[in-house]
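All protein chains but one are shown in place.
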Amino acid sequence: MINTDFFITPDNWSFAGIILSVLVIAAYLLFLKTKTSQKAYFIVTVILLYVSFGSPIALLRDYGLHSLTMLQHIVLLMIAPILFLKSIPSNTILFSEKFKLNILQQPKNYYLMFWWLSAVMMWGGHFLSAGILSAETGTSICGITATKDSWITAIPESLILSLLFIAGILFALPVFNPVKSKRLAPLKSVIYLFTACVSCSLLGLYVAFSASTDTLNSSLTAFTTLRSPVPLTLRADQELAGMLMWVPGCILYVLASVSILLSWYEENPVEKSETAIHTAK
Amino acid sequence: MIAVLPFYNIQVLEYTNFLYWSFVIVAAIILGLVTFFTYRYTTKYKAKSPKDKPQNGSLNHKFEAFALITSFLITVFFMFFTVQSMKEIQTIPDDPKPDIIITGHQWWWEAEYPNSKVITSNEVHIPAGKKVLLALNSADVIHSWWVPELGRKIDMIPGMTNYMWMYAEKPGEYLGTCSEFCGMQHARMRIRVIADDEANFKKWQEEQLEPVITEGSALFEKGRNLFEQKTCTNCHAINGTSYNENIGPNLTHFASRKRFLGDFKEVNATNLRAWLHDPQKVKEGAKMPNFILSDQELNALVEYIIHLK
Amino acid sequence: MKDKGKLLMLLMIGSETFFFIALIIGYVYYRNFTEATDTVAQHLDAVRAGIFTLFLIASSGTLMISKRALNKENFKGFNIFLLLSIVLGIVFITGQVTEYIGLYQKQITLSKDVFGSSFFTLTGFHGFHVILGILALLILLIMSLGKLRRVSIAGFGGVEVYWHFVDVVWLFVFYFVYITPLL
């Protein structure tokens, strides 16, 4: 039975994870000079990562909870990367002017590539997860079927999750690059985010509306044994997963777009160029 | 007369009622504020003469933020109760066993009671004081089942079965209507649900299951023969006989019903005669063909059908 | 953006993308989530279609080469590779037409079942777009042979983007129509 016991059992909380998180946060606070807001962003990022990888929530996945997997993916793919990039100071070596990796110098060089890369990683990651789940349960998930206990189960789930996090960072880089001059122009970022929304929506649509009774009936037996304690019907679970992918995901990007635009309306090139002249003197 | 607002004291409508009234209050406040400020500003700041200099005053921008947060909180409130009441109103078991299967036709209703095998049309009887699970589907186009006092509205879609709960607290007659546009006579596709108390409902079911009368006056016999000759049997079923095509309404106990043609006309000899004489004149577009019956034939058929109690 | 025509074409492509997304959704819906029979799917020849796909991809490549030639003002190379793209496009269309004829001979038609409906609609609309692209390329070719060299070059940006778009759409169509039934 999933109840509070499940959450307060210490075994379910990764101890090493806590140590690691604390260490990382400490290192961040000690070695990097940042604004308070950035510190907050970073701490939240680490907490989110810890919750995704090391908390009982990560274990709940084993009940075949599709919606929870999706929530995890959203956190890793969309929320954590943005917060992470926001928390990085602009003089960090990887992003600064001194770092002469040509491709990262101008967003127009890499944004298309990163879009595709992360889109492929996103879809691939989701399908791979579904494949693993399918192999574990021996049923088809959203039309994806893997042989029971095939080699695919050997892929650790955490590897896929890490890949998703990296894909998320790559994707967010053109819009949320810590160095302002390396970001896409505001309107282009909005279009960039919108196209991602379309891609995201399609996955959500697919997952949500593939939850027809017919397709689910075949997997019913496997799941009832696996997840008898979960108070969600199989169909509701899958629809929840699709909808989570779709609605909150898109609203997140809409909010990001709006905040980018709000500062853009106020943008005043005159003031900017004047200050530039000022500093030049 | 349908009345949604004076809802009966049942859960489904209680929730809807609560949500609707709290919505009306919030909406009235918002509308009141908008109207008040629009009126006040347009009168207070009206230019005295066309040459008035612009004042260029401005509200504080915190006001926008305040409005955003307030409306967000209102949204959260309504969202919470929406989810709650959806759960209350529409929780269908994984393996639904409907008490009544209702099929929409252009433009009449067929009701089948899987437990007692009763099949009837246009007039749906339910036991009062008991939640009834309906299964709804359609034989042709999309219809929508709506008896406002007894529960929610749900579409009846061909190739798909929907389920909903219906509940009548007190015995009585409840009116409803098809509320998805379904063709020419959509307006005349109304619903009459009759809630009986447990005993009467049982009695009604037993009556419906009784074999149909097959003998009567000479006119009745003639009508019965005509019913076969005029190919009425190609569409209309009468239980207990060999006529079992369920294309048109089942006529087994036709005369026990109060109204026919989708709650359009009262069941009596005059209306029936007019209908058989020229269906298109009574209900234009109906699928019933005009058999061009002579007066004697009409009399006989009416005599036959009106005795199907 | 300097090139109005290219901008217009990019926007139109964005719009067309939604059109094809809708058609593909329709296809996937009928393919996966209804009890539609798979008669058409069983008769599809993925290898054959794959070969014709290569022709279409190659035509995008030749078009890129001709663009490069144009930038170097090598008009002869431009014309040759443009012509090659057109020919490759026509080969692709021929492949599609012969496939349709084959299917119709096997009594697999638009009105056979819902799968046939969505298959012919999806691939048919794509084929229609390819034909439009071929026409546009032909017009460019004819104009570049004549005196209207300057104008044809102005329109090139838009047509090129369109052609690549048609190509990319086909990759998706190919994946959903021919590959997924094999998975």
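Labels A, B and C are assigned to the chains in the order they are written; within every chain, residues are numbered from 1.
Quick note on the criterion: contacts are C-beta pairs under 8 Å (C-beta built on N, C-alpha and C of every residue); 3 or more make two chains touch, one makes a residue touch a chain.
By our rule, contacts and distances are computed from a predicted model.
K.L.:
So one subunit is absent here. Using its UniProt record, which name fits best from "Cytochrome c oxidase subunit 1", "Cation:proton antiporter", "Iron ABC transporter permease" or "Dihydroorotate dehydrogenase B (NAD(+)), electron transfer subunit"?
P.N.:
Missing chain, UniProt protein name: "Cytochrome c oxidase subunit 1".
K.L.:
Using the contact definition given at the top, list the shown chains touched by the missing chain.
P.N.:
For the complete complex, the undisplayed chain touches A, B, C.
K.L.:
Sort through C:S60, C:S118 or C:S144 and give me the one touching the missing partner chain.
P.N.:
With C:S60, C:S118 or C:S144 as choices, the missing chain is touched by C:S118.
K.L.:
Of the residues in chain A, which ones touch the absent chain?
P.N.:
Touching the chain left out of view, chain A contributes residues 187, 190, 194, 197, 201, 208, 235-236, 239-240, 243, 246-247, 250-251, 253-254, 257-258, 261-262, 264-270.
K.L.:
Since one chain isn't shown, list which residues of chain C touch it in the complete complex.
P.N.:
Residues touching the hidden chain, for chain C, are 1, 4, 7-8, 11-12, 14-19, 22-23, 26, 29-30, 34-37, 110-111, 113-114, 116-118, 120-121, 125.
K.L.:
May I ask you to list the residues on chain B that touch the chain which is not drawn?
P.N.:
Chain B touches the chain not shown through residues 1-5, 15-16, 19-20, 23, 27, 30-31, 34-35, 37-38, 41-42, 45-47, 50, 52-59, 61, 63-64, 67-68, 71-72, 75, 78-79, 81-83, 85-87, 89-91, 106, 140-142, 144, 146, 148, 152-155, 157-160, 162-163, 175-187, 190, 284-285.
We adopt the following convention: only the chains that are shown with their structure count from here on.
K.L.:
Averaging over Cα atoms per chain, report the distance between chain B and chain C in Å.
P.N.:
Taking the average C-alpha coordinate of chain B and of chain C, the gap between them is 50 Å.
K.L.:
State, to the nearest whole Å, the distance from the C-alpha centre of chain A to the C-alpha centre of chain C.
P.N.:
34
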